[in-house]
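The complex is shown incomplete by one protein chain, all other protein chains being positioned as in the whole.
Now for subunit A:
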């Protein structure tokens, strides 16, 4: 326990959120961990959790009697490295470490914030519902959704007053990160020494999510598409790692599996808090959503009718006597 053993000697269990949009896991926090295990050629199995969308500890990796949780010591990847279970960076020279660390910090902060903002505040709606709440009853999913949006706004410091400025700042940093990464990558297969590192897992997870899960109207997606080498890098590794678990388009410009099918005009920065900071045009609900809502209404109505019928049948004969306001006359003869 805790000794340095190669990953091949130990089977790992990754618990992540469910797959969607042609990705092995649709959650932007879980995808980098999945890719890290894939890049490390680890022997692992995946289990999906769909009942705890607001948890901090998912994704987690179980190895033996221990577990690496997402909300401990920097995350699953850092824990796996620290425990010497899986360390992609071990073979890199010490000269690359400073550059590696700073690149990782940029991806883990600027791009992470950009994903959070884009997913929960800018877009939200169907994308987040499909990833996190589709397996929960609607009222619970809605409450948790609102709670998460509130927490994200708090985390990113987005308020009524500064939402526009914050949005510009977040996108600006994301663009700068994309440019820096594009320059860093060049024509290489991986970012550092043509060997995979945790930076590759982190950025690849980010890029695949942005390209496949976010709708075409996403500004973050549009910015990423401007850097061809980053897009090619993502698609190339997706194919090489055989990440296609469900049949879906591999073209990043085509529509992903979200509800957006219409080509909406480019958004304008929002100016108020009451409406969403980035008022996107409302997407049409898919047939599946309409069907789900219709069935939910029918089911609720049926339950109510059943309870009413039961209560009516429980009435005893002669109950109409009780409705008589006058005193009951017991002189029956």
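In this text, contacts are C-beta pairs under 8 Å (C-beta built on N, C-alpha and C of every residue); 3 or more make two chains touch, one makes a residue touch a chain; residues count from 1.
Everything below uses one rule, namely that contacts and distances are computed from a predicted model.
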| item | value |
| --- | --- |
| Identity of the absent chain, which is to be given by its UniProt protein name, from "Histidine-containing phosphotransfer protein", "Cis-aconitate decarboxylase", "Serine/threonine-protein phosphatase 2A 55 kDa regulatory subunit B" or "POTRA domain-containing protein" | "POTRA domain-containing protein" |
| Residue among A:106, A:136, A:156 or A:220 that touches the chain left out of view | A:136 |
| Missing-partner contacts on subunit A, residue numbers | 1-4, 15, 47, 49, 51-53, 55, 57, 60, 62, 64-67, 69, 71-72, 82-84, 135-137, 140, 144, 295-296, 299, 303, 307, 310-312, 314-316, 319, 321-325, 327-333 |
